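For this view, one protein chain was removed and the others were kept in their places.
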């Protein structure tokens, strides 16, 4: 079976900063071999005295391997589920199923790629970094964060060489017009075989406006994560038509150009 | 407030034999000073992957003190709740509220008491042992079990001196008629200021038939454990009349003579 | 500090939190200061004495419990003489819950309870355990109207009608109760349910069926509170699945003026005080000056379906 539930052992579980936590698991199967960058798992967050998360939580893989049974996550402690997840201790057990969804396209023949990330988007795109580094593909990264303390550049690159442009809310450099200018500048100087983005609708729509071609990883509320329940739809422009696609199985990675604005709720 | 919820720290949690587990807690309040033998607490069994016990579980105190904030339990791992409870590890937290119910009567002036126990009944009566021992009150105990390996005599006496009669299902010595003969013999040789029993309806009704006066601790399905919901009633004979009493607050300890047979369900 | 007061008709409650009937008795004074509660609601009393249902009377279910206590009762006299006096020193108003077998008996019961010390009567016209298969007054608009009408004739105390959720259209029953003069609605009693032990093949309750309560039912009751609030002008008191202050806020936003807490007290006898304190904190955090502002204040985007449909026309 391609998708199975696994009882994984927590090997390491540490705070990266005040809001993000790093989780390393030992899986009972060689999941790393089956998982590609951009895919995700459904995590069963443990029940606690005050939190009883019912649904699974989707989390992109942040690290794949190097051992076959090693999978890593990097996540934002945000609500009921992640607060419960956060309390797992090394030696404890996490149930999860996956890998799920379609990952990013990547070719070792490429010369250079551009990664545009904000917040958790960084976790989703992180597995592309070692892939590129190993293949000698050049990496340019534009990382956006609230403040320097939130950037997680180290966690993103994990030692790989890259040209990094960091922008912050705290100094105004992350404002859309300033990022646009920065991006134009970068695009003038470098040619990219592929552009990826994740973590910010604002950045995504900016890149769309700038007619940058590439891939974006999206999020949506999920129940089944296998294409069955139709809860996770988003709207796309495909061949002049608007169509609904399921983020869990037709994504979470989609061509940047196709992503359509969404009916905002409320 | 007399009854409060407490977050207790698990200090020790070990198997006593294949079915019983011993639990020692450090409470955030001097509960030991407020608790008497025969009283119980409502334990919030932790939620696990497969077990999500909703109601609290009533457990008699097995050990009170010696430190003011130390409370011990001895329990049978039996169903959903106790299986979940069993998985708590030292350092973990257990929520509970209590002490609840009315405990056993006891007087340090007494000369000798008789304790008739089977199974978990032993945990409920155990706090009487150090009480008697400290006051120089003689202890005679009739312990009934499936087999010698189930007896838990050490756990019951914890080093206190006592005259023990052990009977077993495995050799037929626990049969009602043989226990009756044994009890008659014991009652002929010794005078008891008080007789206690817990853990077996068969033994209880035998003692009732033999017109032994004393106290029995009873069990019943509970929700509130504070006398509010009326779920835990049992039937009693009081002054020639049959009346319902709430085990949680009018008991769990009742005079042996008053306990009435119950409408057996199914 | 936010103003937590709410009005149920002429009755002013110092805060919107009170116990649910059958989930409260003076024994809780061991765990909380009863005077802190918005009101006290007692276990339903029947005119005649009853012994209640066979044991086991409770069992647990996923995020909830079943009960088939079945209204054991020593009768109304006993209540007035032995129970009510316990609360005389408590500042919270006393609401006496009554249950009866006929509309007429309901009327008479209200007359008996029109006594000093009782601030309002809650009419449990919905207990699912009394009649076969759980049928009750509140399962029919006509019967609801008849019962309330009989009660309003016999007393000048406010009558709160406690509805059953086991109906196709709760708004219809709500309107019937309002038409007959009910002063408030309690939404709602328990859901008729059943659990079987697969190991023994026996029902888990002596009475076979019982009422489901607890967090499991909260989304169902919140929906009904919302529907009733839209259907009537009298206050709705939300009752179902409240464990935390946030759960209480959810009920208020849906349209409840006050809330009742049942099952949660079994898990923590001080739950109601925790909830009151949590409401104060919530109001502080959200800049709510008067908790009454929250009543029915759920923020529904009226344009969403239109915008969604407009999308539809564009999509394949």
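Note that the chains take the letters A, B and C in the order they are written out, and that residue 1 is the start of every chain.
Methods note: contacts are C-beta pairs under 8 Å (C-beta built on N, C-alpha and C of every residue); 3 or more make two chains touch, one makes a residue touch a chain.
Here the structure is a predicted model, which is why all the values come from computation and not from measurement.
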Worksheet item: For the chain that does not appear here, which of the shown chains does it touch in the whole complex?
Response: A, B, C
Practice prompt. Write down which of A:133, A:164, A:223 or A:257 is the residue touching the left-out chain.
Written response: A:223
Worksheet, complete the sentence: Per the whole complex, from C:25, C:58 or C:216 the residue touching the absent chain is C:216
Worksheet item: Any idea which of A:186, A:233 or A:257 touches the chain not displayed?
Response: A:233
Worksheet item: Which subunit C residues touch the hidden chain?
Response: 51, 53-54, 61-64, 66, 133, 139, 166-169, 191-196, 198, 200-203, 206-209, 212, 214-220, 222-223, 226-227, 241, 246, 249-250, 253-254, 282, 297-301, 304-305, 307-309, 311-312, 315
Worksheet item: Which residues does subunit B use to touch the chain missing from this display?
Response: 52, 235, 241-244, 263, 265-266
Worksheet entry | Missing-chain contacts mapped onto subunit A | 1-5, 44, 52-56, 97, 220-234, 244, 249, 262-263, 265-266
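Everything that follows uses one rule, which is that only the chains that are shown with their structure count from here on.
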Discussion item. What's the farthest chain from subunit C if centres are computed as the mean of the Cα atoms?
Written reply: A
Fill in: Whole-Å separation of chain centres (CA-atom averages), subunit B against subunit C
37
Practice prompt. Mind checking the centre-to-centre distance between subunit A and subunit C? Centres are C-alpha means, answer in whole Å.
Written response: 46
Worksheet, complete the sentence: Distance in whole angstrom between the CA centres of subunit A and subunit B is 55
Worksheet item: Residues of subunit A touching 2+ other chains?
Response: 52
Response to the item:
Where subunit C touches two or more other chains simultaneously, the residues are 63
